[in-house]
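Just one protein chain is left out here, and the rest sit where they should.
A, B, C and D are the chain letters, set down in written order, and residue numbers restart from 1 in every chain.
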Amino acid sequence: MSELISLGLIRGLGIGSTYALLAVGFVIIYRATGVINFAQPALMILGAYVTSVFATSVGIPFPLAVIAAMAVLALVGLATERVALRPMVGKLPFAAAMVTVGVFIVLFVVAHRLIGAQVRTVGDPWGLERMSVFGIGVAQVDVAKIVISMVAIGAVGLFLARSRLGLAMRATSMDQEVALAQGVNVGRMFGLAWAISAALAALAGMLIGTAAGGFDAVLALVALKALPVIIVGGLDSIKGAVYAGLFIGVAEALTRTYQPQYAPWLGANFDVVVPYVIMIVVLVFRPYGLFGTREVERV
Amino acid sequence: MTAAPLLEVDDLTLRFGGMTAIDQVGFTVDDGELFAIIGPNGAGKTSIFNCLSGVYRPQQGRIRFRGEELLGQRPDHIARRGVARMFQNIELFDNLSVLDNLMLGRHQHLNYGTLSALVYAGRAKRAEIENRRAVEDIIDFLEIEAIRRSLVGMLPYGLKKRVELGRALAMAPQLLLLDEPVAGMNVEETEDMARFILDIRTELGITMIMVEHDMGLVMDIADRVLVLDFGQWISLGPPSAVQNDPAVIKAYLGETA
Amino acid sequence: MLAIENLDVVYEDVILVLKSVTLEVPRGEIVALLGANGAGKTTVLRAITGLLDIHRGSITRGSVTLDGRPIDHLDAPGTVAAGIGQVMEGRRIFTEFTVEENLRIGAHTADRDTIGAGLERAYTLFPVLAERRTQVAGYLSGGEQQMLAMGRALMAQPDYLLLDEPSLGLAPLLVQQMKDLILEINEQGTAVLLVEQNAAMALSVASHGYVLETGKIVMDKSAEALRADDDIREFYLGLADEGAVSFRDVKHYKRRKRWLS
Amino acid sequence: MTGTTTAPERGRPAGGGPSGGRSGSFLGGRRGGLRGRPMLYTSYGADQAIWNTPAKRAWTLALVAVVLMLPFVLSRDLTSLLTTVFIFAIGGIGLNLITGYAGQVSLGHAFFMGLGAYTAAIFGGEATDSVVGLGLDMAIWLPMAGIVPAAVGLLVAPLAARVRGLYLAILTLGLVFIGEHIFKEARSITGGAGVGRAPAEPVLFGLDLRARYHVFGHILSREAVFYFVCFAIFVVMAIAARNLTRSKLGRAFAAVRDRDVAAAVMGVSLQRTKTLAFTISSFYAGIAGALLVLVIGRVTPTNWNLFLSIDFLAVILIGGIATISGSILGAAFVVLMPRLVSELADVVPFISTSPGSGFLSVFQLQTMLFGALIVVFLVLEPRGLYGLWIRVRNYWKAWPFSH
Partner (left out) sequence: VDDDDGAEDETPEVTEEDDPADEDEPPDEGEADGIAFDIGVTEEPCPEAVNPDNGCIYLGVLSDLSEGPFAALAIPITAGQGAFWQRVNEDGGIGGFDIDIATYTRDTLYDPQEHSARYREIEPNILALAQTLGTEPTEAILSDMDSDDVIGAPATWWSGWHFEDSDQGLILESGYSYCIESQIGLDWAAANVAEPSSVLAVGYPGDYGGDSAAGVEAWAEANDVEFAGWVETAPDAVVGSQDAAIGQVVGSGADVVVLAVGPAEAAAIVGGSIANGFEGQFLGSVPTWNPALLDSPAGEALKAVYLHIAPWEGWEADTAGHEAMRESVGGDLPDNEGFIFGWVWSYPIKAALEAAAANEDLTRAGLRSAVDGLEVDYEGMLPTATFGGDPDETATRTAVINRPDEDAPLGVSTVEADVTGETADAYEYTSACA
């Protein structure tokens, strides 16, 4: 029972909320620009690295280090958009997605170069500490993941739904030319989307980098898990990203807790493919994910 | 009127969520007729075309074409039965040449398989050449020889409309659906289009249904006119009768028709 | 006054679409711009509103001025701020936004007070929108969407309103209503540049008209003079000497008219 | 009806060229391509041919001659590299068929390549204690390496045909991950992760392709022998793909890509067309996978990952979307570029060839350049190398009137 809760549910919600964080980053860029940002994993690991530098090498307090890292990554996102993605406005979304793959490759090399072959730690205060929630022992880091992710996502969601910039960003995503004609500076909206998304990636990077053995550059690939998440949730739905992220996190954690025992024939590390299996099942029934809007097919 | 009509639509109803786009509409179209559908914006005219060509699945009703039920069939099956159409917003393949667009209209007449396509000899080659001839006939008919190899995306609006008409003709249809063929055209272009439509009827003998807001055109060339409003049938008859129907004037034409 | 002088516009660096176009929209007036498909009418509007570059077009010669101040270097947000609103071809509303959100985004550059005033003006001009303020705009009928687009353009309280084929695809009844609306908006002090295929409608509201043919202004006359012009009557209004011609009697040969300017 | 047509000028297609062109028939001439008027065709057949101008024919022949000469002058290592180019071109053509022509973005190419490689290994590999193998001839295992992935493609297609755009891209990405898991677990076929197995034996009609042969007094290295075999396979498959794309199926692919609803109303079955695109593309992928592992020397389950799929997307994007020749150019670029960079590394400052020193290692430079070039290409020349080639060609055609 306590295994179910601490290794299954809480761990699952913890990792799931980081998936949700990453997925929201994907969704924001997708909605603003119609592009899937494959550079997100590299931004994430750079975020972990910058946090690590601020918190362990520079030695500023951890919360400040995290905020500083988010700011730095926001700038990186802004710059990336300006240099590589802005010229792609109005071209095939698939080509623009491929540009982000190119950006990923470049940033990933940079991350490798910066992080080096050795492992690093982000300098988080949680470590392997545990705490008791309603009498059940859970890892502090899992609780931190859930709380921090949900607060960040909530803030971003509120911003998009309520603020004038949020409205303009959504308008941009629907029709760039018309948004321009309303006086919306479309370029700035793209930049903003990238900045927000990169900052969220940095936050997710920090949370994922809290692994007990530290992190190295290849850990970036974990961010790919957010891809099945956004498909299950629906590419353009923030709500979907959150629900699907949590759901997939828990499904994965339950699989890894119980599958080796109850369904060993599925093979070692089956949990790795669980998100994709869920995604395929969902797509069979809903080709636009659980919360995604159907493309209007009018002729 | 002889024998069974070419097309019989019965009790057609289409809903989107709570909104009823077509409400129990029925009509028939005879062989060789030029039938028009008019009505205010959002009356459901395009939706009827979408039901006829299988793009939308109406919730209820019957669509019989030459006695065969079309309802529930996939669009490509319906196309094979001989129903072709022009779209309200041009739906050409912008990245292909005019020739390829028209050859696409011949798709169902090109009878060869994948393997012979891979080899491109014998049957495939023969079929391509034969159908190319048919397409050249249409190019001739519509006077678009000069733009044969142009990419469609680069053509001006009026010519695009004509190419789209050509593509529908290439399908060698028995029923041709025209959705606002002269929208956005000036008088001169409208006259050209009217001429082509009349020629299609007299020279090729194809039955047509036309949706159009240009009352001048509808009243001049249509045989019968169906008027819809909010998805509902409000009038049907020859242009002169419909034109003076008070319900039509109130819903659609306004005081100056 | 909004003025265009000797304007040349080129797409993709090679396709010359506007050739030395000159036209003026005086403050508070309605000016019609007529022309066949592909003549370049929309391009004229894009040149004014700074939307050329996203269509890979550019101005190669000439100027666009607003009250004597050049505005051809401004981007789209800049022209909106300068007081030019526009309704684009084909309505182009945000289908997933509610009616009110659509209106609000039109006031993106304006301050809070203007938004309130703008909303009020839009809802009095178009009572039907007020009824549907919380509805998703995609479900409005074509005519209502057209009104929403006009309301949205008015939100920033522009001095000049550019309308691109507002009657396109509208039923005859709605064309009537559109005409009345344009007059009403104009009476409230907004100058209108009306781009139309539907010459009859345009010339019945405008005080002055221009005719654009393959990128050149071929006529520049008062609306009255245009209505009386034989060529305009024949090719734009579809009226022969004895009145309307039946489409059934159109002769089957090319009769493209070349204008002499 | 006109029997002759004159194509409009070859430059920008906009506007009207000379119309009619009936005069062409007076000039006679059975095959197209009259001297001095290369764009004049006297029959539809000649118009539709692949090599429809004498210049194209001459170029192609010259190119083939050079390609056949190369192994006699190049080192074994470079010969192998060029063989890899042919194999990547086969895979690239396959991906271009589905993604470039039919518009279905697939990140699953690596999975189908893996399937091909393992099918080949089952039919053509040798059995050991740990893995199965039938040891059959290449004449059997090579077609099987295409057919089995094609069959799997056929199975996957119904789902893939339902989802669109980026949803499909990520769905196919799922195939790669799930495939990798299956490859790791199916130990009796794949040897398992970290172990792998030997690939199929390249014995074609009883001839061992790993041996050296005397040909016309020359000795062919084993790399050269395999080079010729791969070249032959590549040529056949490239021509077949080119044929496909100019047939009704090619047009149907484009129609489904650009406007699927309209295509359906034209009588094109979406389901059938997408399924076909998937199946054929998987066939090409399978063949490429089976041949690729012969160059590598080992089949490992982790080889068939996202990055391999990305390499192939780079092939078609850098080469040129929806062109066969573009796929070939792209393959050459993707395979040869890293080598070029490492050759140049010595002259570039800050780049180390020894570990732990310098600003970037050669590999990092290669990878970074690869990424940067993808960005630069897509930003500057969306039609890729093929587009670049067209520009250069048009420039010279217009010479001396170019500006």
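As a working rule, contacts are C-beta pairs under 8 Å (C-beta built on N, C-alpha and C of every residue); 3 or more make two chains touch, one makes a residue touch a chain.
As the structure is a computational prediction, the values presented were derived from the model and not from experiment.
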item: Option touching the unshown chain, where D:Ile178, D:Ala240, D:Leu270 or D:Ala288 are the choices; value: D:Ala240
item: Hidden-chain contact residue, picked from the options D:Leu136, D:Ala151 or D:Val195; value: D:Val195
item: Residue among D:Ala55, D:Val132 or D:Ala211 that touches the chain left out of view; value: D:Ala211
item: Option touching the unshown chain, where D:Leu220, D:Val265 or D:Ile374 are the choices; value: D:Leu220
item: Chain not shown, touching residues in chain D; value: 61, 64, 68, 75-77, 80-81, 84, 184, 192-196, 198, 207-208, 211-216, 219-221, 223, 228-229, 231-232, 235-236, 239-240, 292, 295-298, 300, 303, 339, 353-356, 361-364, 367
item: Residues belonging to chain A that touch the chain removed from view; value: 3, 6-7, 11, 15, 109, 112, 117-121, 124, 127-128, 130, 139, 210-222, 225, 252-253, 256-257, 260-261, 268-269, 271-272
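The rule is short, and it goes like this: only the chains that are shown with their structure count from here on.
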item: Remotest chain, chain B as reference, centres from CA atoms; value: A
item: Distance between chain centroids, defined by C-alpha means - chain A, chain C (Å); value: 44
item: Rounded Å distance between chain B and chain C, as computed from the means of their C-alpha atoms; value: 30
item: Cα-centroid distance, chain A relative to chain B, in whole angstrom; value: 48
item: Numbers and ranges of chain B residues touching at least 2 other chains; value: 55, 87-88, 91
item: Chain D partner contacts - residues on chain A that touch it in the complex; value: 30, 36, 84, 87-88, 91-99, 101-106, 108-110, 112-113, 224, 227-228, 230-231, 235, 267-270, 272-273, 276-277, 279-280, 283-284, 287-289, 295, 297, 299
item: Chain B residues touching chain D - in the complex, by the definition given at the top; value: 53-55, 74-76, 78-80, 84-85, 87, 91-97, 100, 103-108, 110, 112, 114, 117-120, 124-125, 127-129, 132-133, 136-137, 140, 145-151, 154-155, 167, 171
item: Chain C residues within the chain A interface of the complex; value: 49-51, 54, 75-77, 80-81, 86, 88, 92-97, 101, 104-106, 108-109, 138, 152, 156
